[in-house]
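Report on the following structure.
With one protein chain removed, the remaining protein chains of the complex are shown where they sit.
Chain lettering (A and B) follows the sequence in which the chains are written, and residue indices restart at 1 in each chain.
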Amino acid sequence: MTTTANAPASSSTSGNEPYLVVDDLTVKFPTADGLVHAVSNLSYSVELGKTLGIVGESGSGKSVSSMAVLGLHDTRSARITGSIKVGGQEVVGLSEGKMREMRGNKAAMIFQDALAALHPFFRVGAQLAEAYLVHHPDASKKQARARAVEMLDRVGIPEPHSRVDDYPHQFSGGMRQRVMIAMGLINDPSLLIADEPTTALDVTVQAQILDLLQDLQREFNSAIVMITHDLGVIAEMADDVMVMYSGRAVEYGTVRTIMTKPEMPYTWGLLSSIPDVSSDVNTKMVPIPGTPPSLLTPPPGCAFEPRCTHRDKVAGGLCGTALPELRPASDGHGHLKRCHLTDADSIFQTEVLPDVAPATSEEN
Amino acid sequence: MFGFVVRRLLSSLLVILLASFAVFALFYLGPNNPAQPVCDSAGGSRCTPERLEAIEKSMGLDKPVVVAYGTFMKGIVAGREVTIGAATYDCDAPCLGIAYGSRGEVTEELKGRIVPTILIAVGGSIVYLVIGVTVGIMAAARRGSLGDRLLVSGSLIVSSIPYYLICLLAWLYLTLKTDIFPETGYFPITEDPLKTFSGLLLPCLVLGIASSPVYARYTRGQMVETLGDDYIRTARAKGLGGRTVLLKHGLRAAMVPIVTIFGLDFGILLAGTVFTEKIFGIDGIGRWGLDAISAPQDLPVLTATVLVGAIFIVISNLIVDLVYGALDPRVRLG
Partner (left out) sequence: MSHSANEDEHYPDDPEKARHQPTYTKGTQSEPTGEPSLASMTQEPHREQPTADDDSVSSLGGDAHTPNVLDPDAPAVLTVENLRMYFPVKSSGVIRRRIGDVQAVDGVSFEVPQGGSLGLVGESGCGKSTTGRLITRLYDPTSGSIHFGDQDLATLSSREMKPLRREVQMIFQDPYSSLNPRHTVGKIVGTPLAVHKVVPKNKIIPRVQELLEVVGLNPEHYNRYPNEFSGGQRQRIGIARALALQPKVMVADEPVSALDVSIQAQVINLLQDIQREFDVAFLFIAHDLAVVRHFCPEVAVMYLGKIVEIGDRDSIYSGSRHPYTQALLSAVPDVKQATVGGRRERIRLEGDVPSPINPPSGCRFRTRCPIAQEICAKHEPPLLQIGKRHKVACHFPGRLGQHPTEPLTSRLLGVDDQGNPDPGGSPSAELNDKPGYDDTWFDLDSRTFGRA
């Protein structure tokens, strides 16, 4: 195992102080129907130069938790507790003014749908320059424009000198996402949160964007939080993975551990419900039955229990009554799981793997 | 762009012709005979059927409606002679006819009345734009707060009062009973601009204030929608200040539909502010048209007001489309 270097939340092994530390984060939204528990007791950390992948479905809290890092939730409607430290600075409870200094400067975010996320009425150059000027008040407009052109060039937009005056709709989907990335990186942030950055793109363009993100990370040594539902993207981009379900982390580990020795049935479900272009043709597709639970009234036990096909393996119906803690998994090394199953590894090898990868399981 | 404008102008011309013809035909073929009042009033003697027929003939009322409309339109281009009863009037181009009531050239009367109507429309819309949009933005920025809810319910109350009642009450209390706005009415702008202003201040305020809740609510709705858009989140994620996000990024996008509605409303206002003009005693297009409907009907005046109204509305539509293209770079007029 080579997992020690990236052990989650236990940065002592690497000697690097994590740049982003989220500790016991809880986000709730009061609504007309009741209190929505969007994120519950979430903890994770990311070092500079590393990528954490957060996987989950809509409503899993993966986007909500990341928006909280930048303080983008409406303070009047979101109840946020816990701690988020960006570069050592506590973010929860920070004043709006101080928060603003950080946003787009130390920490930046790029969004899924670049067509919607860029202002349709302003030229691309103006939007980039604005992002630069707000954190460089002494810079002239000329300097800001030059910086915008430089960034467009850096993210691989041909003829940046003329394209800087185009509007977002005049770019193709891939080029627009490059603009979005250029805007996120214009102030050299140490932390980049990428929320489904390639979901709306074609595969060939997605590959280009992922290449770009990796190049840029190498160049700027930034910490990246990559939010996606695509395990393939995670497998190729992330160092560590956090799987979220119904507002909680349910599994955490290095990308290799999570993809090869997952110990949480929801992660199994994700792996076996996605077909793959290169796997054995006879791989079965096993869906996760049912739908995610309501965030209004979280169940007392494990949130995945109603959909879990392995709940009967836990004695006394514990899954329905007691919320499992996020505990070290059987192989240790910072692999954490939130599940009552005691022999998860052997269940995975004997029951799940034959469906996911028939060829691999025969070899074992 | 040029092609678009030309195509639109051509289709606008068609709309104007159709609208004016429709009105012309409706009243021309209607139950009221324009020759009757002429016949009744002429010369003191009783109106005999033979006389009526002679007058009808002299006025050209015996001709088919298409021919009569053709004569009317020809007058606009080249001028014509108009005969009413015994009198014949020389009507220069652009001739919209001779008013049956006043026996003046409609074109001349129109020129005198169009100015106050434009002034009221401009003044009133400035008031409601400033009040409505400002209040709407403030409410949207604090949506869900007490102030926001007060605005929403308050504007509902104001808009549920009939507009003529507001006019009437304002006139009664602010002009007649108190001396806050003593001299309300239209005083020609060429003589004393200051007096023009003070005379029209109350009508403009009443018109503006009564319409502002609609704009406040509309602006609020547009702003709330815009503020939920992804690019607003992006603007915040860049670290921009709240005011910049609200006014630069939010309002810029919300302005487009507001301008669209405003343009259409403004065109309608220019076609005549009937209640305002009537109650404050201002000789504008709206009141002129209203008077022309009441018996005895004044066909040339009616047609002229409809024509003017159609032109204003069509032009303001065209301007809205052009402005839309200027505001939203995604709209390419081609």
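Note that a contact is a pair of C-beta atoms (placed from the backbone, for glycine too) under 8 Å apart; a residue touches a chain by one contact, two chains touch by 3 or more.
Given the structure is predicted, the values throughout are model-derived calculations rather than measurements.
S.K.: Would you mind spotting which of A:L25, A:A126 or A:L271 touches the chain that isn't drawn?
M.R.: A:L271
S.K.: Given that one chain is not shown, which residue among A:S43, A:Q206 or A:S222 touches it?
M.R.: A:Q206
S.K.: Could you pull out which residues of subunit B are in touch with the chain that's been left out?
M.R.: 1-4, 6-7, 333-334
S.K.: Take the complete complex as the reference. Which residues in subunit A touch the chain that isn't displayed?
M.R.: Output for subunit A: 57-58, 158, 172-175, 202-208, 210-211, 214, 229-237, 255-256, 258-260, 269-279, 281-292, 306-307, 309, 355.
The criterion applied here is as follows: only the chains that are shown with their structure count from here on.
S.K.: Need the CA-centroid distance for the pair subunit A / subunit B, whole Å please.
M.R.: Computed from C-alpha means, the inter-chain centre distance equals 56 Å.
S.K.: For subunit A, which residues are in contact with subunit B within the complex?
M.R.: For subunit A paired with subunit B, touching residues are 70, 72, 76, 96, 100-105, 108-109, 111, 113, 116-122, 130-131, 134-135, 167, 169, 183.
S.K.: Taking the touch rule as given, give the residues of subunit B at its contact with subunit A in the complex, in rising order.
M.R.: Residue list for subunit B touching subunit A: 144, 229-231, 233-242, 249, 252-253, 327-330.
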